[in-house]
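Of the protein chains in this complex, one is absent; all others appear in place.
Labels A, B and C are assigned to the chains in the order they are written; within every chain, residues are numbered from 1.
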Amino acid sequence: MIETLKIEGLALQRGERILFRQLDLRAQAGEAVALVGSNGAGKTSLLRAVAGFIRPAEGRILFEDKDQAVPADDARRLGCHMLGHQDGLKTGRSARDELIFQARWTGGTAALALAAAERLGLTRLLDLEVRVLSAGQRRRLALARLIASPRPLWLLDEPLAPLDTASRALFGTLMAEHVAGGGIILAAVHDPLPIPVRTARVGAAPSGAEAVGP
Amino acid sequence: MFAALANPARFMAFSRWAAPILGVLGAGLVGYGLWLGLNAPPDYQQGETVKIMFIHVPAAWVSMMAYACLGGASFFSLVFRHALADAAARAVAPLGAIFTGIALVTGMLWGRPMWGAWWVWGDARLVSVLVLFLLFLGYMALRASIDDEAKGARAAEILALVGLINLPIIKYSVEWWNTLHQGESVMRAGGSALAPVYLTPLLLTGAGYSLAFGALWLARIRAEVWRRRATSLALRAALA
Amino acid sequence: MSVVMVLLRRELSLAWARGGGALLAVGFFVAAAVMLPLSLGPTPARLAGVSSGVTWVVLSLASLLSLDRMFERDFEDGALDLLALGPLPLEIVSAIKCFAQWTVSGAPLALAAPVVAIGLGARMTVAPMIFAAAALGGLAFAFLGGTGAALALASRRGGVLIAVVVLPLLTPPVIFGGAAIANFNEGLPWVGALSLLAAYALGCVALTPFAMAGACRNAQS
Partner (left out) sequence: MIDHALSVGKYAAFIWPAYGASAVGFAWMIVDTLARARRWRRKADSLEKHKES
C-alpha cells in the first residue's frame, strides 16, 4: 500500500506562527524514523500533517507504492495508523467492543483483534469498561489496534509515554516486527525508542541550524 | 474583476477612492429620493404612512443583499482561500444585522397605523427579514464563540453557505405559509402596481441604500485589513 | 459485516447509551409540553387550538438539545481522528452519526409526539399525521442539528450556541410540518405540505454531510 513517504519542502503554520520551513524527509519501507525537537517545535503537527489533518502552508507530502504515486486520501484512509496522545477509546463501552470496533474500522478482523489483545496481555481486561482501565492499559489497548489491522505507515506521538518498562520492551519487539515486515514508522519521541532508528530533527536545532532531513 | 481585487494592495488602492464616492452618491440619492417622496401627496389608502415605505423596503432589500454578499464572500474564502474574501465576510455581518434591524423597526412602525398591530405576521417579507436577522445573529454568535480566528472564520463560512442555500427556501416557505393562512396576500406594497409618484422615490432610496451599503462595506473591509495587518505585526514583533 | 454497519452499530450503541439518549429527548419533550397547560390554563378549547403547533415546536427543541454530544465527545477523546482515518470519508461518517441520532432519539420523539398532542387536546384522528410529520421533521432536525454540533466543535461551547445557529434554519421544516398537521386537522389538502417537508428533509440528508465534514476537518486542524 505505502512503500515510501516523501515530505518535500514542508512548512507548517499554527495561526500566525510558522513552526518550521523547508523540511525534507523520506522514509522507505522497513525504516523507523524518530522525530526529535524541542517541545512545540511541531513534531505532533508534522504527524498530523502526514495524517492529513493539517494542511501544509508550503511543500508537499507524497505517498508512493512501487514508485507510483498513491492518492493521499486513499493512502491515509487505508494505509495509515495514527496513535496520538489520546487513545480514542469510548469510556462507556467495554474494552472488547472498542478494540473490535477499532480493528474492524481500520481494516482488521475481530479474530486479529483478540489475538492482538492476547499478545499484549489484555485478554482478562476485555470485559471491563474502558473507564476502569489505567492509562497504561488503555495505551496497550490502542497498540493492539495497530497490530490487529495491518497498515504499513505508523504515525506515533510519544507512544511509550504511559507504558511501564515491560510493556515498552514488548512494544519494541512489535515495532521491530512491523519494520521488518516492510512497514514504516514515524514517531515523535522524547525518550529514545527501543529499536534502531534514524533521527530527523523538527524545528530549529539547539544551535539554530535549519531543520535538516537526511 | 473579483480576482483582480483579491490582492490586498490593489484592493486598498481601489477602495481608497471607491468607498467615499459610493458614500456620497448613496447619500445624494437617498436625500433626493426622500425629498421627492416626502413631497408626494398622501396615498388614498395608506395616508401619510406610505412615506415609511421609502425607508423600509430598501432596508429589507439591502439586508437580503447583505446576506447574499456574506454567502458569496464566504464561498470565495472557503473554496478559493482568498484572505480578503474572509475579511469581506467578517465585515459585512454587522452591517447586515443593522440593516435587518432597521427594516424590522420601520416595518413595525409601518404596520402599527396600517394594520393596528406592532408586529404583522401577515406580511411575508417582514417575517423573512426577521428570520434573516436570526441568521445574522447565529453567524455572529458562532464567530464570536470561537477563539482561534482561523477556525472561527472557517466554521462561520460553512454556516454562511448553509444559510445561503437555505435563504431562498426560507423565503419561499414563509411566503407559502403566508398565502396558506391568509388566503390572498395582505400587503402588496412595494409591488410594481405602485403609483409612479411613489415608485420613483422608492427606486431612488433603494439605489441610495445599496450604494451606501457598498461604501460602508468597503470601508469596513479596509478596517479589517488594517486590523489583521496590525495583529500580525504585533505578534511578529512579540515573537521576534 | 460491512464497515458502514460496523460504524452504525457503534454509533447506535453510543447514542443509545443505556437508553439515555431516548429517555433524555422524550423526557424533555414531555416536560416542556406540560408547561403549556400550566401556563395557558386548563380550558380544553384554548389548548386544543394550539396543541399540535406547540407539540411541533417543542419537538424541534427536544431534538436540538439531545445532540450536542454527537461530535464533541469523539473530538475530545481522539476518536474523531480515528474515524477520519477509516475507509469511509468524513461525509459518510457524519451522515451515519446523524442517522443513528435520528433512530435513537428522533424515532422515540416521533412516537411520543401524537401522545403529547392528544394529551394537549388534539383530535385522535390527527395522530398518524403528527407521527409522520414528526418522523420526517425529525430527520431534518437531526441532520441540521448535526451540522450545528459540528460547527460548534471548535468553540467548546455547544448547547445553546447550536440552538442559536440552527433554529433559524429550522424555519422551513417547522412551517411545512406545522401546516401539514393543521391542514390535516381541518380536512384541508395536506399532501403538498408533507411532500415539501419530505423534500426538505431529504435535501438535508444529501447536503449537510458536506458541511459537517468540513466543520470536523476545520476543528481537527
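In the analysis below, a residue touches a chain if its C-beta (ideal position, glycine included) is under 8 Å from a C-beta of that chain, and two chains touch if they have at least 3 such contacts.
This structure is a prediction, so every number in the text was calculated from the model and none was measured.
A.B. asks: For the chain that does not appear here, which of the shown chains does it touch in the whole complex?
C.D. replies: For the complete complex, the undisplayed chain touches B.
A.B. asks: Taking the entire complex into account, which one of B:55, B:70 or B:162 touches the absent chain?
C.D. replies: Hidden-chain contact among the options goes to B:55.
A.B. asks: For a quick check of understanding: of B:110, B:177 or B:198, which residue touches the chain that isn't displayed?
C.D. replies: B:110
A.B. asks: Tell me where the left-out chain touches subunit B, residue by residue.
C.D. replies: So the residues of subunit B touching the missing chain come out as 35, 38-39, 42, 47-49, 51-52, 55-56, 59, 94-95, 98-99, 101-102, 105-106, 109-110, 112-113, 212, 216, 219-220, 222-224, 226-227, 229-230, 233-234, 236-237.
Just so we're on the same page, only the chains that are shown with their structure count from here on.
A.B. asks: What topology does the chain contact graph adopt: line, ring, star, complete, or other?
C.D. replies: Contact pattern: complete, every chain touching every other.
A.B. asks: If every chain is reduced to the average of its C-alpha atoms, which one ends up farthest from subunit A?
C.D. replies: Most distant chain from subunit A: B.
A.B. asks: Going by C-alpha centres, which chain would you call the most central?
C.D. replies: Closest to the centre of all protein C-alpha atoms: chain C.
A.B. asks: Does B-C or A-B have the larger number of C-beta pairs in contact?
C.D. replies: It is B-C, judged by the count of C-beta pairs in contact.
A.B. asks: If you average the CA atoms of subunit A and of subunit C, how many Å lie between those two points?
C.D. replies: Centres of subunit A and subunit C (C-alpha means) sit 37 Å apart.
A.B. asks: Averaged over CA atoms, how far is the centre of subunit B from the centre of subunit C? Could you give it in whole Å?
C.D. replies: Averaging C-alpha atoms per chain gives centres 31 Å apart.
A.B. asks: Subunit A: which residues touch two or more other chains?
C.D. replies: Within subunit A, no residue touches at least two other chains.
A.B. asks: Return the residues of subunit B touching two or more other chains; collapse runs of consecutive numbers into ranges.
C.D. replies: Where subunit B meets two or more other chains at a single residue, that happens at 148.
A.B. asks: Give the list of subunit C residues in touch with subunit B in this complex.
C.D. replies: 147, 151-155, 157, 161, 164-169, 171-172, 175-176, 179, 183, 196, 200, 207-208, 211, 214-215, 218-219, 221
A.B. asks: In the complex of these two chains, what residues of subunit B are touching subunit A?
C.D. replies: Going through subunit B, the ones touching subunit A are 148-150, 231-232, 235-236, 239.
A.B. asks: With touch defined as at the start, can you tell me which subunit B residues reach subunit C in the complex?
C.D. replies: Listed in rising order, the residues of subunit B that touch subunit C are 78, 131, 134-135, 137-138, 141-142, 145-148, 151-152, 154-155, 158-159, 161-163, 165-166, 169-170, 172-174, 176-177, 180.
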